[in-house]
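Only one protein chain is missing from this complex, and each of the others stays in its spot.
Coming up: chain A.
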Amino acid sequence: MAHPSQLGFQDAASPVMEELLHFHDHALMIVFLISTFVLYIIVAMVTTNLTNKFILDSQEIEIIWTLLPAVILILIALPSLRILYLMDEINNPHLTIKAMGHQWYWSYEYTDYEDLGFDSYMIFTQDLTPGQFRLLEVDHRMVVPMESPIRALISAEDVLHSWAVPSLGVKMDAVPGRLNQTAFIASRPGIFYGQCSEICGANHSFMPIVVEAVPLVHFENWSSLMLEDT
C-alpha cells in the first residue's frame, strides 16, 4: 500500500512491476527534458526585446524538429513494446485462481485440486482493529504462494469491475460473461493491497483486493484450514 501523501509508485513485488518502474523512469525523464526545454523557450520568447519579422524558410531546423521527435518516440516505444511482449510470455503457472467481481465484493475460487471458494468483503471503518488500514482491509485475503507463477482468471457476476494490485503490476477488467487472464509472480512475501478499478455502483470505492504472498508451506496450511471451514 502507499504511505500517506505518497506520489510515486509503490515498490515492486513482481518482476513485471520492476520493469514497469524502470520504463516509467525512462519515459518520465524524457518528458521532463522536453518540458524543461519548452518552458525555457517560452520564457525566452516572452522576455526578449528582439524581433525579426522577415523569417522565411528554415529548412535545417524544420528537419531537426521533425526527425528528433520521431527518434524520441522510437526510444520510448522500443522499451514499451519489450515489456508488452514480456508480459505475454508463456509462464507455466503453478496455480490458477479465479477472481469474480460482484457488487460489492470479490470472490476467489481455488479449484485446481479441491473446491475452495470464499468471498472477500471490505472491513467497515467501525469494525477495524487499531492500526488497520481504512477502506483497504478485507475479511478474507487472497493467499498465494510466493515466487510461483500464478494465473488469475478475472470475471464478474453482474457489472464491470477491475481487479488491480499496483505493487504486483496487475490490472485486469472483470467483464461479465468473459474470462480475462493475467499472470503474476510475487517476488517477496508480504501483503499487497489494491482497489476495484472500474466504476461499478455505489460501493465501487469499498471493495478492495488484498493479496497475501506466503511461503508454500504456509499456503498449504491456509488452504487446508479454509477447506475445513467451508
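Operating definition for what follows: a contact is a pair of C-beta atoms (placed from the backbone, for glycine too) under 8 Å apart; a residue touches a chain by one contact, two chains touch by 3 or more; residues count from 1.
Quick note on the criterion: contacts and distances are computed from a predicted model.
Choosing from "Small ribosomal subunit protein mS29", "Cytochrome c oxidase subunit 4", "Dynein, axonemal, intermediate chain 2b" or "Guanine nucleotide binding protein (G protein), beta 5b", the protein name stored in UniProt for the chain missing from the display reads "Cytochrome c oxidase subunit 4".
Taking the complete complex into account, A:128 is the one of A:30, A:87 or A:128 that touches the chain left out.
Touch with the hidden chain on the side of chain A covers residues 1, 3, 6, 10-12, 45-46, 51, 53, 125, 128, 130-134, 167, 188, 190-191.
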